[in-house]
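Let me begin by presenting the structure, written as structure tokens, before commenting on it.
The other protein chains are all here in position, but one chain of the complex has been omitted.
Presenting chain A:
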Amino acid sequence: MNQEQFDKIEQEITPPTPYVKNVLKAFLVGGLICTIGHAITYFYIIFFDFTEKTVGNPTAATIIFISMLLTGFGLYKKIGQFAGAGSAVPVSGFGNAVISAAIEHRTEGFVLGVGGNMFKLAGSVILFGVSSAFVVSLIKLILVTMGVIEW
């Protein structure tokens, strides 16, 4: 069997990706996580001294705390298998990536294991987030200096 035949057979055997079903699942679960987050923002605005502008930070921290519990008890993985991007895109997915890596590598010790591997999965998000924020704000700074746009 050559490569072409193999590819053809592989294509026939592999079940087609259920695009619509996957997107719907991601939409529902992702939307649900954001709705829970929205309830948490109301909680912080009503019971604590937060405004609508500052409430994003404690909400993210709370979501990551919930994510820690779910990850620790192995439930987040199950949600992820069902929801795909629906559980990966919210900040709980970022928390899950950090926390699961931390738990998984504790057997290698706390310095080299947990410390060294914590950002193994989530590191790329930080790298590209920081780099693009750097480029975007630099462009904006240049444009403002040239007088093209205002702050």
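Keep this in mind: contacts are C-beta pairs under 8 Å (C-beta built on N, C-alpha and C of every residue); 3 or more make two chains touch, one makes a residue touch a chain; residues count from 1.
Operating definition for what follows: contacts and distances are computed from a predicted model.
Q: Between "Stage V sporulation protein AE", "Sulfite dehydrogenase", "Deoxyribose-phosphate aldolase" or "ABC transporter permease", which matches the UniProt record of the unshown chain?
A: "Stage V sporulation protein AE"
Q: In terms of residues, what is the contact footprint of the unshown chain on chain A?
A: Contact residues on chain A toward the absent chain are 17, 19, 22-35, 37-41, 52, 56-61, 63-65, 67-68, 71-74, 77, 80, 83-86, 88-95, 98-107, 110, 114, 118, 121-122, 124-130, 132-134, 136-141, 151.
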